[in-house]
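Structure below; questions to follow.
Heads up, one of the protein chains got dropped from this complex, but the rest are sitting where they should.
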Amino acid sequence: MYLHDKRLQFPVRVEKPDPVFARALQQAIGGVEGEIRVCLQYFFQAWGQRGPSKYRDLLLQTATEEIGHIEMLATAVALNLEGAPLSEQEDVAADPVNGSVLNGMDMRHVLSAGLAALPTDANGVPFDTSHVYASGNSAADMFSNITAEATGRVLAVRLYNMTNDPGMKEMLSFLIARDSMHQNQWMAALEDMGGVAAAMPIPNSFPQGKEQEEFSYKFVTTNADGSPPEPGRWNEGPSIDGKGQFTPEQIRPDGQEPKLAPPPPNSGAQKEQMDFLGRGVAAVKDMLS
Amino acid sequence: MYLHDKRLQFPVRVEKPDPVFARALQQAIGGVEGEIRVCLQYFFQAWGQRGPSKYRDLLLQTATEEIGHIEMLATAVALNLEGAPLSEQEDVAADPVNGSVLNGMDMRHVLSAGLAALPTDANGVPFDTSHVYASGNSAADMFSNITAEATGRVLAVRLYNMTNDPGMKEMLSFLIARDSMHQNQWMAALEDMGGVAAAMPIPNSFPQGKEQEEFSYKFVTTNADGSPPEPGRWNEGPSIDGKGQFTPEQIRPDGQEPKLAPPPPNSGAQKEQMDFLGRGVAAVKDMLS
Amino acid sequence: MYLHDKRLQFPVRVEKPDPVFARALQQAIGGVEGEIRVCLQYFFQAWGQRGPSKYRDLLLQTATEEIGHIEMLATAVALNLEGAPLSEQEDVAADPVNGSVLNGMDMRHVLSAGLAALPTDANGVPFDTSHVYASGNSAADMFSNITAEATGRVLAVRLYNMTNDPGMKEMLSFLIARDSMHQNQWMAALEDMGGVAAAMPIPNSFPQGKEQEEFSYKFVTTNADGSPPEPGRWNEGPSIDGKGQFTPEQIRPDGQEPKLAPPPPNSGAQKEQMDFLGRGVAAVKDMLS
Amino acid sequence: MYLHDKRLQFPVRVEKPDPVFARALQQAIGGVEGEIRVCLQYFFQAWGQRGPSKYRDLLLQTATEEIGHIEMLATAVALNLEGAPLSEQEDVAADPVNGSVLNGMDMRHVLSAGLAALPTDANGVPFDTSHVYASGNSAADMFSNITAEATGRVLAVRLYNMTNDPGMKEMLSFLIARDSMHQNQWMAALEDMGGVAAAMPIPNSFPQGKEQEEFSYKFVTTNADGSPPEPGRWNEGPSIDGKGQFTPEQIRPDGQEPKLAPPPPNSGAQKEQMDFLGRGVAAVKDMLS
Amino acid sequence: MYLHDKRLQFPVRVEKPDPVFARALQQAIGGVEGEIRVCLQYFFQAWGQRGPSKYRDLLLQTATEEIGHIEMLATAVALNLEGAPLSEQEDVAADPVNGSVLNGMDMRHVLSAGLAALPTDANGVPFDTSHVYASGNSAADMFSNITAEATGRVLAVRLYNMTNDPGMKEMLSFLIARDSMHQNQWMAALEDMGGVAAAMPIPNSFPQGKEQEEFSYKFVTTNADGSPPEPGRWNEGPSIDGKGQFTPEQIRPDGQEPKLAPPPPNSGAQKEQMDFLGRGVAAVKDMLS
Partner (left out) sequence: MYLHDKRLQFPVRVEKPDPVFARALQQAIGGVEGEIRVCLQYFFQAWGQRGPSKYRDLLLQTATEEIGHIEMLATAVALNLEGAPLSEQEDVAADPVNGSVLNGMDMRHVLSAGLAALPTDANGVPFDTSHVYASGNSAADMFSNITAEATGRVLAVRLYNMTNDPGMKEMLSFLIARDSMHQNQWMAALEDMGGVAAAMPIPNSFPQGKEQEEFSYKFVTTNADGSPPEPGRWNEGPSIDGKGQFTPEQIRPDGQEPKLAPPPPNSGAQKEQMDFLGRGVAAVKDMLS
């Protein structure tokens, strides 16, 4: 169950509204690296948590915080849109140096939202919830969460570097700090579960004796000329999980050339496909009757 | 540039075709945890790689291997569909014990593909390439790759546990082994870059002095009653990156209650929205003229 | 800024877990009539609100409540999945009367989520945020909100009628009651803005003198035989907004037959398209040089 | 069954082609507020109509009219694209005042369509038919239709205000007038069904005695400090449907803290998740054998 | 501009309603091979037609006919849903032989549509208009139209073979006949434009002298062992367009190994990526200041 406070978690102010930067900020709202994604991802992981209650607690706290980050960014977009041109005539005047503002802004900020944020990315593509990863495996989920916060912080840094507005830089420096924490906290959860090596290979509940162990620590190369891979930690030395030894090996076809059965009558194929295995005339005529 | 061998990387055989399991296998082809995703993800990371050539080499090798995994799974789906019912009449006969096969299979395996695999997930949802993460930051990408292989192996294990077909179990035990390796190799690449602690917070090229450091290692809680979080590694002790100390802190509203300007005339709002700040009658009439 | 309470807004209990009903419940989470949609819709309307602060207040209260409804439904799905079959062998045994459970459940509940809710609809299609309507016009938004609660309550009623589980019926009877309130409250907001007639035509800030008033209250019929429409309130009597009189009129072509210019050279068209207006040989040759 | 007339319902002319405005117009074709949506929505409501034939008649007339509105807008886009730059060289010359035309236009108008309309929105996002609402409940559908026409008219007004072209203003003033009518006619259909109060709560065929009536007219507040809501019509006085009394009430957790069962063996979870309830070593070993 | 007749183009009757077949029929409405697609595709090709008016005429006639085919199929779905179970209790009784009807039907037919057709495919995936191909090149469009009618007729044949209902077989035999005509008519349009050979390579307005003609008729093989392709019409003899000779040739790397510049400072990459070309310590420190 949830509650709210009308005030923002951190101040959001815009010194000079900039509709083009408003479009860039959309990536942090509705992009795959954005805040709607992490918010819903942590909620679904929490709500589906099967395991110690402390992970549910952890996830709920941060999911709830993230709602407020969407709110901050949506506010920032709206403030950046104040004064945006509503007509092509206004537009010409709006930015004589950089060229037409309408060219660079998200027109739907005017057409669909009346100068407010949209739940879409910087190209106007709506967020879709297939990006909400909640696998039922806590270690996999933690790696997914670190990824989300890593790409999220990369994005926030790029936005920080793009803008010159002191208010926007301040807001972004807060979000960047929170992403620092969130990366650390999900990594801490992995440590809490026993650490990376013990967690791997994920899921660690599947007995490795059942996998084709010959292939479990081979670095497979696909160089057409059979040359070895460039040397790297991933093709020599002990594996990270401590359960094997990395060795390079050229890919080879252990399997067969696949042969599928011909299409059955009534399957909507062409006659020429059906006849090819010497089924003969009678069979084909039969199909046609 | 790419080449092929007609044979499969590992044998694919099906003892007893099972159209319902064919549908389950689709998740490993076109699901977000599936092989199309990893294949394209590693390719786009390789093709856009800005940094030491060894990472490009690493990524290309595994991307190329993954094409062959989609091929194996597509073959497995096609083989599981042989003998699938093409008419409702066949269907009733097909499975008097387990109920209608058509009910449980993906009808598009008949209707759209003529008994072959589709590039969709187990519910028939097409794969979309927004799931191809290639951020331009190598550490973020490695975490994303571990996630992909972790959820991929979780999925393969669930498929292994679902089927009774010895051929399918054998194929899946190979794919599970490859996922073990791939999880390890991406983790090894992180180690090669200096290790997890050095990589964090990602991107490590952004000077932390520019972030709001007060918030960088605070575990923010959102309990409405102000109670502390359940104890965990993430709210006490040194941070994972070694650059701070975890401490819990109750969320607080440092920001303002947001106030947006009223909608401008000609923005398509209702009169009642525009009038509210005492603009007065003249202004509103002006809008309407 | 947001806070949470670990407890649910209303009790969720399942007497007899039912994986097929779990799939049906997904529609109320990630369907277009579902709770993620209303939650995000009210938030984006609140965060972009330009107008009296009371509307922002109203929207924030209900948006925040709705997070808790997603939570209740996600909990209900997870509880309905306990005991769901993980293998085809279990499945046959699981339900000898109603047929295979795997046939009717969402396989991704096992394969992708490990027995938890997904942010998708009853067919496994992810929610996408293009359904979050926040137009910047408060009256349009209120109609959109009533629609969302009307289709939401219709859905909840259908789910109520589908299940026999007393716990599920109780939970749904709560959500149905909340939808009753929410329909009423958005309608009340319209009344607060002056009522339906005054609001229309939305946006009421556009001077109707600028529209082609001849067509503003005509009920246009398209019967190929020119017959009149079936009588109804919409083709006779005063208009609802009190600003016109409904009258039926057969559609007629006031416009021209459209003529587009031929494709320019270098536009990638076929020669036959470019040549057709007697441009002649020279022009076409010119294109080819 | 359908027929056509080659001529347009209303004249479409463009005095000065403008590829950037062509992009804006796309929102009215393939946007969620656009004409493809209403056209298909009214058709699916008509074709699935279960109830008095007059509603089917009403819906078919307007659905058929709407095809012609897509046609008008597609023509308008094509005419605005005549003269659009096909090369970057042309582009520089094309608009020395406003900056590069290619920057602001939809490049796919050249690349994918050869100077014609696309079935996408102003950002190039394709329309998807999940926006076609046809719920089987006529009152819900009417509210959805009013919403569609309200957002549609808001959009048309914004486009009208954006352009300076007299031909485009004339065409839009026609579409705005038709939206005035359509808003009114769907409201009239609601009146015909007995009016808003009688229709609510939708569906009115569900006996309210079965809902948790205690919550049916409560305005639930979520202020973390327990403060009351801003006063509004929605938290005091009789409800709009006349069946209750609005009263504000602070949200409270009537439900439990959810407890999900631990993940079963073979479900692909981590060992650490499975072990947590004191299952003990034997059980976990058993999983691994 | 468009008109309608209330009656269907061809009779639609269902002798024994079948909710599972209703789901299969959805593929012909909202699938990529379905009727919404061809309807919108022919309309957008017509509305954007730049070239002789006869092609616009041709396209408009068939586009308009296709609306009526969606209507027929939507009617067929609705009739197949009459009597479908609304509760799990009814469902068990509904089909004791074939297993649960709910398992095999599209639950959204009940939950979202109240027993009517949806604009989705057989798996409930909404149609999206990226499948509306209208390229501005008439020959390319005709090939696209033949493809649509070919896959459309394949689908209709599979549906015909799936059902036992005489009414449904009759309706489908009509749609199959129309697809026969439509395949032929689009091929006839190609003949009208000069025939296949003259049309190719599409677009035929691009001077082939500007392409790398060395590669224009080479059948490139990618066999890793350098073996020749299986013999076929495509690797020997004159090309279909009569402008070259097919010859097989093993793929070879004419290009370079790509080298991208290192990531610039401020681009959000890891330090390790930036440093690799011997930029040295000073440069990296500079980034961090």
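The first chain written gets the first letter, and so on, giving A, B, C, D and E; residue counts start at 1 in each chain.
The rule is short, and it goes like this: a contact is a pair of C-beta atoms (placed from the backbone, for glycine too) under 8 Å apart; a residue touches a chain by one contact, two chains touch by 3 or more.
Note that the structure is predicted; figures quoted are calculated from it, not measured.
A.B. asks: Touching the left-out chain: which of E:Phe21, E:Trp47 or E:Tyr160?
C.D. replies: Going through E:Phe21, E:Trp47 or E:Tyr160 one by one, E:Tyr160 is the residue touching the chain not shown.
A.B. asks: Identify the residues of chain D touching the omitted chain, counting contacts across the whole complex.
C.D. replies: Output for chain D: 1-6, 47-53, 86-89, 91-92, 98-100, 102-104, 106-108, 110-112, 114, 120, 123-126, 135-139, 193-194, 199, 202-207.
A.B. asks: For chain B, which residues touch the unseen chain?
C.D. replies: Residues 1-9, 30, 36, 40, 43-44, 47-48, 50, 57, 60-61, 64-65, 67-68, 70-71, 74-75, 78, 112-120, 126-130, 132, 134-137 of chain B touch the chain that is not shown.
A.B. asks: Touching the missing chain, which residues of chain E?
C.D. replies: 3, 5-12, 32-33, 53-54, 57-58, 60-62, 64-65, 68, 72, 75, 78-79, 82, 86-87, 110, 114-116, 125, 128, 130-131, 133, 135-137, 139-140, 143-144, 146-147, 150-151, 153-154, 157, 160, 170, 173-174, 176-181, 183-189, 191-192, 196, 200-203, 206, 208, 210-224, 229-235, 239-241, 244, 246, 251-258, 260-261, 263-264, 266-269
In this text, only the chains that are shown with their structure count from here on.
A.B. asks: Using mean C-alpha positions as chain centres, tell me how far chain A is from chain E in Å, no decimals.
C.D. replies: The computed centroid separation for chain A versus chain E comes out at 27 Å.
A.B. asks: Going by the contact rule already set, what residues in chain E reach two or more other chains?
C.D. replies: 1-6, 47-48, 50, 98-100, 103-104, 112, 114, 120, 123-126, 135-137, 154-155, 158, 161, 224, 267-268
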